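Read through the structure below, which is laid out as structure tokens, and then see the notes.
Apart from one protein chain that is not included, each protein chain of the complex appears where it belongs.
The block that comes next holds subunit A.
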């Protein structure tokens, strides 16, 4: 796929110009939520609305993972009754949503951010404390100087 090639080319050949870190937003408590404020370093690279949409979708996915509702209670009670041994053989709801988030990040990178010379790192690889956005130098994608 052409889009995957762009992503791989970016990682192999491009030089990293800088990294931007989007921090967590703790206003609603300890749930995993990132600030949707648009970082000034990305102003020249990506559309503000696009970025905010990506962050909002990411926040919604994390909210889905951490949602306390009927399904998570059922999972918790079932796990308690089996002395939590089902965690050894069953994938939890949280892990399923994390896989969904990984696919979302990959898709966003391939479709939107890699062609602009940016790379989003899946927050789970950083704690999830931050969303790390790597800004690559323009020259490797042929824009020139």
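Here is the rule we go by: contacts are C-beta pairs under 8 Å (C-beta built on N, C-alpha and C of every residue); 3 or more make two chains touch, one makes a residue touch a chain; residues count from 1.
Going forward, contacts and distances are computed from a predicted model.
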- Just by its UniProt name, which of "Palmitoyltransferase", "AP-2 complex subunit alpha", "Ribosome production factor 1" or "Cytochrome b-245 light chain" is the chain not shown in this complex? "Palmitoyltransferase"
- Message: One chain is left out of this view; which of A:61, A:116 or A:130 touches it in the full complex?
- Response: A:130
- Task: Would you write out the residues of subunit A that touch the absent chain, in ascending order?
- Result: 11-13, 15-16, 19, 21, 24, 26-30, 65-68, 72-73, 75-77, 79-80, 83-85, 87, 92-95, 98, 119, 121-122, 124-130, 132, 134, 139-140
